[in-house]
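For this depiction, one protein chain was excluded, whereas all remaining protein chains were kept in their positions.
For chain A:
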Amino acid sequence: MENQFENTIQKYSSMENVKGILVTDNNGLCLGSKGNIKSNSAAYVSSLINRATEISLDSSKPIISIDTDNTNFLISSENDITVALAKQKMNN
């Protein structure tokens, strides 16, 4: 019954420059993950977005970007669903 959900995250994890995807709820429960992002990172992802929401100055949902040498992590949340996307970093 979750085939559509599985297909959706499979589709996005297969996109160009995408190394992994993680979907979690606002309690840190991992709903699904594909690629290089481990499912046990769900709690950290959820916590990060919750903290960012607390310190944001307005009511808009924040988007977190974490840069490493080779990877760019984007974390966003809407309607109790948090998505973390790991993308291959383009070297300038």
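We adopt the following convention: contacts are C-beta pairs under 8 Å (C-beta built on N, C-alpha and C of every residue); 3 or more make two chains touch, one makes a residue touch a chain; residues count from 1.
As a convention for this text, contacts and distances are computed from a predicted model.
Undergrad: Using the UniProt record as the reference, specify the protein name of the hidden chain from among "Scarecrow-like protein 32", "UTP4 small subunit processome component", "Spermatogenesis-defective protein 39 homolog" or "Ragulator complex protein LAMTOR1".
TA: Per the UniProt record, the undisplayed chain of the complex is "Ragulator complex protein LAMTOR1".
Undergrad: List the chain A residues touching the unshown chain?
TA: Residues of chain A in contact with the hidden chain: 1-2, 4-5, 7-9, 12, 21, 23, 31, 63, 65, 67-69, 74, 76-79, 81, 83, 85, 91-92.
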